[in-house]
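First, the structure itself, so that you have it in front of you.
Missing here: one protein chain of the complex. Every other protein chain is in place.
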Amino acid sequence: MKFDLQQWINTGRLKSPWVAHYDCGSCNGCDIEVLACLTPVYDVERFGIINVGNPKQADVLLVSGTVNPRNRVVLKNLYDQMQHPKAVIALGACGLNGGIFQEAYNVVGGVDKVIPVDVYVPGCPPKPEAIIDAVVVALGKIKEQLEKADRGQAVNG
Amino acid sequence: MVEFLVFLCVIFPVLAGGAAFLDRSNALKKRLVTVTGGVLTLASIALALRGGGSIPFSSALAGAMSTPIHVLDLALLCLIAYIGWRRSHRLILTLAAVQLAGMFVLGSYLHPEVAAEAPAFTVDSLSLTLVLVVSIIGSLIAYYAIGYMAEHERHLHLVRTKQPRFFAIILVFLGAMNGLAMADNLSWIYFFWEVTTLCSYLLIAHDDTEIANTNAERALWMNMAGGVAFVLALLWLQSVQGTLSLTALQAMARSGAKEAAFLLPVVALCIAGFTKSAQAPFQSWLCGAMVAPTPVSALLHSSTMVKAGVYLVLRLAPLSLGTTVSTMIAVCGAFTFLVMAALAAGQSNGKKILAYSTISNLGLIIACAGINTPAAIAAGMLLLVFHAISKGLLFLCVGAIEQKIGSRDIEDMRGLFQVMPKTALVTAFGIVSMMLPPFGMLLAKWMALESSVEASAMPVLVVTLALGSALTVLFWGRWAGILIGSLNPRLELAPETQEATMGFAVRSLTIGAAVISFFAPLLYLWLVEPAVQAMFADVSSLSFNGWYGGVGNRYGIFAVYPLYLLIALGFWYAWNETKKHAVSGPELPYMSGVQAAQNGTIGFIGPMKGFVEAKGGNYYLDAFFGEGRLIRPTNYIALALFVMLLGGVLQ
Partner (left out) sequence: MIAKLFFGLIGLAVAPVLGGIIAGLDRRVTARMQSRFGPPLLQPFYDVLKLLGKRPSAVNAWLVLCSYLTLMSSALAVFLFFFQADLLLIFFVMTIGAVFQVMGALSVNSPFSQVGAQRELLQMLAYEPLIIMVFVGIALKTGSFSIENIYALEQPLLFSLPILFLALGVALTIKLRKSPFDISTSHHGHQEIVRGLLTEYTGPQLAMLEIAHWLDVVLILGLCSLFWSTGMIGMLVLLAATYFVEMLVDNISSRLTWQWMLTRVLAPTMVLCLVNILWLYTL
């Protein structure tokens, strides 16, 4: 019975990724594309994806833009407040490695300089389809984590 | 035997009070208060177990009390007149003079002869209810005061202790309340009534600050105004009806004497009751009385003295049964219930919230008395008991909190759980016992709501009761919520020690609130039903009966035992699960990613990288419920209702 419940929970985890979106200093190009996903044209709710404003209730963190010394703390805090299991998606060229700003004096670099990133979505900006695909891939990552956990390892240490 | 028990309840505390007053060295204080409290508790329980009885004027006790009461009555009025003169408060002086004149006329011209076999004390279930409340809860609060007053005087740095006087008044007051509850003759009730008024004045003015004196004067003149109404009623009853005995009046009412001449003094007595219970427009004296030391607020101004007013109205309910007067009493009570709940919702001062909610609940009891069906009277009596327990408890808690944190503002009680975990929990429990099932207050409120459907002014009553109940949840809910809050990111509880007498009183009342709520059906069968049966010749199918461990009538069933057990089980389970959970460790709340903790407070990193403490505040909705907005219209409407109440006499 307990095993069954665990399996149900795993099913639920894969079917209900709640997304929190943090803009680290993007030019808003990526953010517009994220918003596009929520419109009826792309209708991400079909996959159970909901955009929540609260990292404490989110499963997936979407980060766009370059990380700088001011917001790296915020990014880390938001990530820490998410409950396990969780995944992070870095959006766009800036999120990946700082993009065209990577040489700037106030840029730390990509998102993965601060928190572990599971999925990278290139593009300037990425297409909405790519973002939706990234969430699906992130779910695969969560599934991997869960399988690892089933084999007795800690969940996403 | 009954005579001896009545002696113990009424005279013994007065004697003990005298001893406490003479005991200048304070050495015997604790023993005196404890012994008196014990005696009162045991005597009242013994009296209740005997089921009451009646003592005629020919008995030794009543015979010995007769002359002193007459003399002391006049002396008391002279004393109040002297106070009015000393404080150059013309209103008090005038009101006292009017009462003196009235009593003089009553004594010299009307000659109220009482037959030797007429009852001096009638101890029935209704008076027993009040006696039990006064003797047990009153004693506990007096016991609490031992610890509280010592601390209080340390705070004030008094050179010479005023405690002998304080405890003397408290003890005399307990005796007078018991006398008021059991006396049958209205002139005796009037005497005890005035004793409580004087005690209240002296205790409010106890700290002798300017504000205390002003507020004490206000309390005195308002209660004296009620006293004048009382004296007028006495004069009228003696000259027209020819009797001052409640038993005789009840018999007259039963034989159908409900013409205007009979109802007028009843209305006057009810108005006296309204002043004592601080019903609108007399609410200001009770709010002012909150400057007194907390045990006084708990004892006089929430659990006992103000109950004298509603007790009188409940007692007189059969006299106005089925008349417009009764309907108007219900409307007055319901109006007070609603408005005072709204005023409480607009307050942040903890003691004022308690004061307004007290007036509000007293209004509900009066509304029950006015609805005047067996079910409603039963609801009123249960409200009287459960309100006394829970409100007494809350006052004691606020007192302890105030001594520790130096404030009675509920905004300062945020995160109190970390400073005083025990007290905060007990306060939260007290609040929950005021507003949520399965506690007795809710049982009583349920009965009141159900009986209001049968009332004659039903639509008005229902609207006010519905809105009032919702407001009650508003102001209690937010207080309970901020009490248990934790400001500290890591939950470290301060060890809490409490003075022994204070701790004992608080613990007893907490257990009492929980246990007596559970046994509410027994209380109903044992105390409330006999009282209702005595009041109504014909207890129709409307009356409630104990059923399935609950209380029910043809309107429905409030199953106390199953509900109580289910909720208790649920709570126990939740509590245990929570304990297991707490291990994983607390974290910081969401603050848009800039959360931080510093010096045990939660906040966020603001501009210029500085730490900013997060602060919250309640909505007090000043635009809706502020005193400045509500008081004036309330007073006008209440006065208009009084006029309608008087008009009801002519119906």
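Just so it is clear, A and B label the chains in written order, and each chain counts residues from 1 on its own.
In this section, contacts are C-beta pairs under 8 Å (C-beta built on N, C-alpha and C of every residue); 3 or more make two chains touch, one makes a residue touch a chain.
Remember, it's a predicted structure, so these values are computed and weren't measured experimentally.
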item	value
Touch partners, limited to displayed chains, of the chain removed from view	A, B
Selected from B:V453, B:A500 or B:A640 as touching the chain missing from the view	B:V453
Chain not shown: contacting residue from B:D208, B:E259 or B:E587	B:E587
Candidates B:P437, B:P530 or B:G626 - the one touching the absent chain	B:P437
Interface residues of chain B (partner: the chain not displayed)	414-415, 417, 428, 432, 435-437, 442, 446, 449-450, 452-453, 458-459, 462-463, 465-467, 469-471, 473-474, 477-478, 480-482, 484-487, 491, 554-559, 563, 566-567, 570-571, 573-575, 577-579, 581-582, 584-591, 602, 614, 616, 618-619, 624
Residues of chain A in contact with the chain not shown	6, 8-13, 15-16, 18, 38, 40, 43, 45-48, 50-54, 56-57, 59, 83-85, 155
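Going forward, only the chains that are shown with their structure count from here on.
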item	value
Touch list for chain A against partner chain B, complex	22, 54-56, 73-75, 77-78, 81
Interfacial residue positions of chain B with respect to chain A in the complex	587-588, 590, 592-595, 605
